[in-house]
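Below, a portion of the complex is reproduced, with chain positions unchanged.
For reference, chains read A and B in written order, and residue numbers begin at 1 within each chain.
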Amino acid sequence: MKAYSLHALAGMLNAQLRGSAGLQIHGLGTLQNAGPGQLAFLASASYRKQLVDTRAGAVLLRAEDADGFDGNCLVVPDPYLAYARLSHLFDRKPVAQPGIHPTAVIAASAQVAASASIGPGVVIESEAYIGDNVTLGAHCFVGARSRIGKDGWLAPRVTLYHDVTIGERVVIQSGAVLGGEGFGFAKQDGEWLKIAQIGGVSVGDDVEIGANTTIDRGALDDTRIGNDVKLDNQIMIAHNVEVGDHTAMAACVGISGSTRIGRNCMLAGGVGLVGHIEICDNVFVTGMTMVTHSITEPGAYSSGTAMQPAGDWKKNAVRFRQLDDMARRIRALEKNDRK
Amino acid sequence: MKAYSLHALAGMLNAQLRGSAGLQIHGLGTLQNAGPGQLAFLASASYRKQLVDTRAGAVLLRAEDADGFDGNCLVVPDPYLAYARLSHLFDRKPVAQPGIHPTAVIAASAQVAASASIGPGVVIESEAYIGDNVTLGAHCFVGARSRIGKDGWLAPRVTLYHDVTIGERVVIQSGAVLGGEGFGFAKQDGEWLKIAQIGGVSVGDDVEIGANTTIDRGALDDTRIGNDVKLDNQIMIAHNVEVGDHTAMAACVGISGSTRIGRNCMLAGGVGLVGHIEICDNVFVTGMTMVTHSITEPGAYSSGTAMQPAGDWKKNAVRFRQLDDMARRIRALEKNDRK
């Protein structure tokens, strides 16, 4: 296991070191669970009391929290950010070696960079392009004419259909499907007629796509994911959706066709959006909210009802169905009241 | 890239051609984005103003919209349907060649039609049957005794467990799982005892199943999907559900065990249904609705609350928990009022 001296870590972070510079740090942990060889962090004043009992070998903290603390510490302006930066030192995620596994099946017309790592059972179809230092985990499928920019990392079992374009430094987790055929059907004499989905998917740089997330190809134009977009697991993005730069979505969000989402938005878990609406920049939507119309002002938005014991809830839920009637009765009472 | 003369397209659609019959069309596009070699369509009067500025080489439109328009056009009774039909001409989805990829693993007792295309790494188990002109994408798995009718198309990485029967012309997108073991457990002395799921899955003709959708096998009898059913991505269909012909479901719908859904229904995205209920024919359920009881009358149904700014929402959500109390107080006021 790799280890770093506290002195070395201070250097990487440009942090002020208090205590034992030679202490060897071989991992990270929470204040509660870290041991003597581990570095913990105090990200928020609300955890300050855990500082007293921590067994951590050293702690990342702010100057104002360091003063009462007599253990080893690295003083930084933003301990959470410092932890984020150091986390990569201690990541045991295997690093794949360049080269093509003998069981991979690669079309003659596909282009694969010599520095790329192509895992067992990977299938790459005609005219696809795999850039420098890209890793494709086992059983990945890259369809015809699809392109993955340099430094991408695809976990085992990611599917890209044909004509999917991925930017640089993109990470895609297992089970994600990009370029599946969007849900387009026209009714003809009582039966569904399929509409071919002839657009593609276009994904920017520095994007992260979670496990089992699906991004459908466009009907005519591409479905578009901007730069630095972060998508958690089991998200569903329908055909021709557009997502702006730096927007993040937690798990289980579903976005219907042709909806456009701005930059720097955050959608919490389980949020659903109807199709053909626009969400402006800098919008935050709380968990499980049903978004039924466009949002034109930055800010936080919500829907739903708050949880309560099921017996009470049943009574209130019955009343919800009478709400319009209740409102009219209040109005009537007010009229009488004023007489 | 394939191209068709406007004259040829008019012939396919039995459309009236106005303008340049020899114009070569090599793609489709929206009124907004189509270029000079592309055909656009005006599906709804609300987009009529886009007709003025369109750069499209030609437009599909109704007779009443054609009169003010002096560009090239094909006059048809239903432009959206005409677009749906033509879309397949311009689909760049690769067409697989008949034959079995050398890396496929096929049980000796399985039957695979000579016209079928079996991709790299596909696994087909004992006594399975693959019909004429079926395409199995890379890494598909077809379990023992499962059957896929003629002209089926399975994207890469589709899993059919054993005893799953698929009709003709069925399309299944990547990551779908058919025949997984339904969620059946009995409590015994505080522990869960698994109930073997000995039914199968039965899927009709002309069905479409979306990416990462799951359809569990039946506990005793089969889970049944009718003809011409269209299922979007990430839908969950539990054991012994039955879905009637021509019913369509948008993404992220979840249906609990043994629920029966009629014909010609539409479930919008994120709808959830409890188990053991029945939905009659011709029901439309709006997005994210929680369906807790049977529906016996055709029509549209909804639940949930409408989105609003989070600050306002919090105040109203608190009041929801007082709704029954509010209703009683209105009643009391009314009694006094009448005195």
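By definition in this document, a contact is a pair of C-beta atoms (placed from the backbone, for glycine too) under 8 Å apart; a residue touches a chain by one contact, two chains touch by 3 or more.
Values in this document were obtained by computation on a predicted structure and should not be read as measured data.
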| item | value |
| --- | --- |
| Copy number across the full structure, from 2 displayed chains | 3 |
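Assume only the chains that are shown with their structure count from here on.
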| item | value |
| --- | --- |
| Inter-chain centre distance, chain A versus chain B - centres from mean C-alpha coordinates, in Å | 25 |
| Residues of chain A touching chain B in the complex | 103, 105, 121, 123, 125-126, 139, 141, 143-145, 157, 159, 161-163, 175, 177, 180-181, 183-186, 188, 190-198, 212, 214, 216, 219-221, 234, 236, 238, 252, 254, 256, 272, 274, 284-286, 289-293, 299-306, 308, 312, 315-316, 318-320, 322-323, 326, 329-330, 333, 336-337 |
| Sites on chain B touched by chain A in the complex | 27-30, 33, 80-81, 83-85, 87-88, 90-94, 101, 103, 119-121, 137-139, 155-157, 171, 173-175, 206, 208, 210-212, 228, 230, 232-234, 246, 248, 250-252, 264, 269-270, 287-288, 304-311, 313-314, 317-318, 320-324, 326-327, 330, 333-334, 337 |
